[in-house]
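Removed from the display is one protein chain of the complex; every other protein chain stays in position.
After this line comes subunit A, so read on.
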Amino acid sequence: MKRIITLTVLNRPGVLNRITNLFSKRNYNIESISVGETEQEGISRITCVVNVDNDRVIEQITKQVNKQIDVLKVADISDQAVVARELALIKVQSTPQNRNEIYSLIEPFRASVIDVGKDSLIIQITGESEKIEAFIELIKPYGIKELARTGTTAFPRSSQRSNHKTNYSIV
């Protein structure tokens, strides 16, 4: 099952290395990891998506990560209502003939074209991983030349409903 863990860390040299190293040392699989600064200077936020077999593994991961000296806070937010977002850049083959067709796919996904070339387009799409995957599937037949994804970054929602079934936001 997929879990989203967020870490608040001191932005010191080697901190990301220590965390990714820990994952490989303990034989955990990271699906994606995204890192960036927070509103506080010197503090970064890391969002990891991991795939685990059971709750014990995720408990171990959070405990082991929490043990690291430069880690301030660890939270497994998968069971909360969260907003999770990812950005993907997709360079897709496109001729003037099928350009409109591609545009018609882009619109319902609220993606946007950010560069147009002679025989290709670059599409930017943000949203949850599932949405991005759905879009990629759709666009694949046109021929994807290059693809770059940032990995998920996530926040728990400000108001948590007491009994929610969906872990992810709908929009």
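In this text, a contact is a pair of C-beta atoms (placed from the backbone, for glycine too) under 8 Å apart; a residue touches a chain by one contact, two chains touch by 3 or more; residues count from 1.
Assume contacts and distances are computed from a predicted model.
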Handout entry: Identity of the absent chain, which is to be given by its UniProt protein name, from "RNA polymerase sigma factor SigK", "Aspartyl/glutamyl-tRNA(Asn/Gln) amidotransferase subunit B", "ABC-2 family transporter protein" or "Acetolactate synthase"
Key = "Acetolactate synthase"
Problem - Which of A:64, A:93 or A:150 contacts the chain that the document leaves out - result: A:64
Practice task
Can you list, in ascending order, the subunit A residues touching the missing chain?
Solution key: 9-10, 12-14, 17-18, 21-22, 25, 56, 59-60, 63-64, 66-72
